[in-house]
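Shown next, in structure tokens, is the structure this report addresses.
Every protein chain of the complex appears in place save one, which is left out.
Letters A, B and C name the chains as they come in the text, with residue numbers starting at 1 for each one.
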Amino acid sequence: MVRPVYSEPGDRIESTRPVTVSRYRGFIRANHWVTALSLILLLLSGLAFFHPSLYFLTGLFGGGQTARWLHPIIGVVLFVSFMVMFIQLWRLNLPTPDDKAWLNQIGDVVKGNEENLPELGKYNAGQKFIFWGMTLLIVVLIVSGIMIWEQFFGELVSIPTRRWAVLTHALAAVAIILVFILHVYAAFWTRGTLRAMTRGTVTGGWAYRHHRKWLRELAGRRQNGPAE
Amino acid sequence: MNIDLSRRGFLRLAGAGVAATSLGAMGFGEAEAAEQAHVRAFKLATTTETRNTCPYCSVACGIIMYSKGDVKAGETAELIHIEGDADHPTNRGTLCPKGAALKDFVKAPTRLTKPRYRAAGASEFQDITWDEALDKIARAMKDDRDANFIQTNEAGVPVNRWTTTGFLAASATTNETAWLTYKTVRSMGIVGFDNQARV
Amino acid sequence: MSETAPQPKTAASNPPVQPIASNLLPSDVVRISATKDVPQPDRQLTKVAKLIDVSKCIGCKACQSACIEWNDTKPEVETNVGVYENPHDLTPNMFTLMRFTEWVNPETDNLEWLIRKDGCMHCEDPGCLKACPAPGAIVQYSNGIVDFIHENCIGCGYCVTGCPFDIPRISKVDHKSYKCTLCSDRVAVGQGPACAKACPTQAIVFGTKEDMIAHANERVEDLKSRGYENAGIYDPAGVGGTHVFYVLHHADKPSIYEKLPDDPRISPVVEGWKGVTKTAGLAVMGVAAVGAAIHGIFARANKVDEHEEKEAEKLVSSGGSDDRGAV
Partner (left out) sequence: MTNSWTDIKNTDLVIVMGGNAAEAHPCGFKWVTEAKAHRGAKLIVVDPRYNRTASVSDYYAPIRPGSDIVFLMGMIRWMIENDKVQWEYVRNYTNASFLVKDEFGWSDGLFTGYDEEKRDYDKSSWDYKMGEDGFVQTDPTLQDPRCVWNLLKAHVDAYTPEFVERICGTPKDKFLHIAEMIGECSSPTKTMTSMYALGWTQHSKGAQNIRGMAMLQLILGNIGVRGGGMNALRGHSNIQGLTDIGLMSNLIPGYLNIPTEKEADWATYMSTRGFKPIVPGQISYWQNYSKFMVSFMKAMWGDAATAENDWAYHYLPKLDVPAYDGMRMFELMNHGKVNLYFCQGFNPILSFPNRGKMTEAFSKLKMLVVMDPLTTETSHFWQNHGIHNDVDTAAIQTEVLELPTTCFAEDEGALVNSGRWLQWHWAGATPPGEAKHDTWIMAQIFLRVKKLYQDEGGVFPDPILNLTWDYADPNEPMPDELAREMNGRALATVYDPKDPTKVLAEAGQQLSSFGHYRDDGSTMGGCWIYAGSWTKDGNMMARRDNTDPDDTGMFQNWAFSWPANRRILYNAASCDPQGKPWDPSRKIIEWTGEKWEGYDVPDMPVTAKPGETLPFIMNPEGASRLFSRGMMRDGPFPTHMEPFEAPIANVFNPRMRGNPVARVFESTADQFAAIGDPEFPFVATSYRLTEHFHYWTKHNPVNAALQPEFFVEISEELAAERGIERGGRVRVWSKRGEVWAKAVVTKRLRPMQIDGKTVHVIGIPLHWGFVGAAKKGFGPNSLTSQVGDANVETPEFKAFMVNIEPSAEEPVA
């Protein structure tokens, strides 16, 4: 029997008429939304410190002092929740030969002509890009962020280092916001995606259209697996 | 039910969400509410000035004491600041690190506020009233003087000295205190009399 | 100009006790942190400056003492760590500090005890103000004083990264940033700063920048006559000049005076962060967000059709194998 390479052990076909496929279990979904919420709060408070015209956003947190106090704490929360997610998702986000073809035909991707694309596993290159992008930027942000966390680490980091840290933190923040926009946008543009993170399942058609190798593998596993 | 939201639906909801939270938190007021630029209120306004001289070294810098309340008017006066007297010919308003901090010397946590008595062998002080303290002292002096006063020496020359009680005078009390101390000490015949001129 | 405060001079006068209106008004502010287009003040206050003549300083710390007393700060009693500096560094409760350097002059082989009063330089181009994200937390008055408005301070410490002289200190108690105010409250009523008034040898003097420069030049002449050929003024152009400046006996090497920067300027890193990054960053994010929204609205969504649902059922029933090949 064949070891699954395009799916998580937990992924399975739930019903066959019509086909629905379980993509994310409850824990991952909850964790994802914790991460998402943290990121949004960080984005709002961070932008307030980033540009005077957005300083009013500190109001969302009850003023500059609390925003300054809260921002790094939420940062830590995000870092932890994301790491948990990372541990669960990193394997299937490793690059595969198909990604190359997918990227070569990025034009069709944007046009939505998926029939011209190779069959894909659980994630396409775009999703992988978001995954690794987020990972990298979150690490950069947490490290530079701690360096400029005045309240606890003020004395530990030399001022020239803090200057670089604050600049890096700003640049990384801009980048992660761009990635975030792309992620959200893609989730909505590609219909039927959002339910994967809400209900946890996708339709067979969605799986067939976007991640056929993944669906194929699950189907195969169902067949050769223990009979119901 | 169908959780696929229509695009407009989503946007509307999201927008509403943002609006709701931010307005709800009344965040927008914040920035405009920034405190206007201002300097600290001048703390010497409506204080009472008193001329004095620094009690430390012998340069005797002129100082001005600023207090809430006026001693001359019989009020209780609380010292709030001390600064050099710019009219003074010697220091012209300047002060050294000691003089500049005189206020906190006057208000030192270890200033004495009550007479205290330590009994023989005791490990702590105990409070005592002024009357008790002064009577103790007078009694002790009288007894010691009567017992040890030397009226004449071996040669029978009148010497009228008292050597078993001594008095160390200060270095920073006023001339007037010094004079009253001198009178008191000398009239009793005390010769063990000294001040801080040497140390 | 008739409006400007009576010109303060060190120990020229005793402080008033009758109530007197402040002469440093919100309208005299020329720069405000995190705030664009500050209205032009209707008057220009005379530029003031504090001159610190290091060659006259005896390191007595009267300035520290006077500073503590005037500002009612409470520096803690530390320990002796083998040097004369106490407290050991500037703190939220110690706005100025004597820094002592024992320097053997290589030319004469004589020991020189260089004693520098450290504290806010009140830069013409203040790095702290540039770095500050909190609107109104740092202001600059038209007379040159750079002051912190603590009600607006959020304690982020960006001013620390902005300052070329390592001056601001963040309080662990109220998480606000503190530094020398140049006794703005005294200057506002025509008095010089407390440290300048106290300084026994008048190594610290205060007045109009013009007068102070003139006085500094005289001092430099005197020092040259005493054999200090390199005596000079330290009023660094890199920060547009400062409103606290030094006379040094060895102006050719400021760094021997306990790390006084040779050529201080706002770090290019900070400039980059507060300059291009800030504006460009905001622009890019804005464009991306708006772009995504518009594309989302007008571009064709990526939908799954009925045919694909059927294909999926086929695929699943066939156990994953179809014309594309079997498992």
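Everything that follows uses one rule, which is that a residue touches a chain if its C-beta (ideal position, glycine included) is under 8 Å from a C-beta of that chain, and two chains touch if they have at least 3 such contacts.
Keep in mind it's a predicted model, so treat the numbers as computed, not measured.
Asks: Which shown chains does the hidden chain touch?
Replies: In the entire complex, chains touched by the missing one are B, C.
Asks: If you put the missing chain back, which residues of subunit B would it touch?
Replies: 48-62, 65, 67, 69, 71-72, 76-79, 82, 84, 87-92, 94-99, 101-102, 104-106, 108-123, 125, 128, 130, 133-142, 144-146, 148-149, 151, 153, 155, 157-199
Asks: On subunit C, where is the contact patch with the chain that was removed from view?
Replies: On the side of subunit C, residues 55-62, 64-65, 68-69, 74-84, 86-87, 94, 102, 104, 110-113, 115, 200-202, 222, 225-226 touch the unshown chain.
In this section, only the chains that are shown with their structure count from here on.
Asks: Taking each chain's centre as the average of its Cα atoms, which chain lies closest to the overall Cα centroid?
Replies: When every chain is reduced to its C-alpha mean, the one closest to the whole-protein mean is C.
Asks: Counting in whole Å, what is the centre-to-centre distance of subunit B and subunit C, each centre being its mean C-alpha position?
Replies: 35
Asks: What whole-number Å value describes the gap between the mean CA coordinates of subunit A and subunit C?
Replies: Chain centroid spacing, subunit A to subunit C, equals 40 Å.
Asks: So which bits of subunit A are touching at least two other chains?
Replies: In subunit A, residues 55, 58, 63-64, 188, 191-192 touch at least two other chains, as defined above.
Asks: Could you pull out the residues of subunit C that touch at least 2 other chains?
Replies: In subunit C, the residues touching two or more other chains are 134-135, 152, 296, 301.
Asks: Which stretch or stretches of subunit B touch subunit C in the complex?
Replies: 7, 11, 31, 34-49, 64, 66, 81-87, 91-101, 103-104
Asks: Help me check something: in the complex, which residues belonging to subunit C touch subunit B?
Replies: Those in contact with subunit B are residues 10-20, 22, 24, 26, 29, 32, 60-62, 64-66, 68-70, 134-137, 139, 141, 147, 149, 151-152, 181, 184-189, 194, 197-200, 202, 293, 296-297, 301.
Asks: Across the complex, what residues on subunit A touch subunit C?
Replies: Of all residues in subunit A, those touching subunit C are 2, 13, 16-19, 48-55, 58, 63-65, 67-69, 112, 114, 119, 148, 150-151, 154, 159-160, 162-164, 166-167, 170-171, 173-174, 177-178, 181-182, 184-185, 188-192, 203-209, 212, 215-224.
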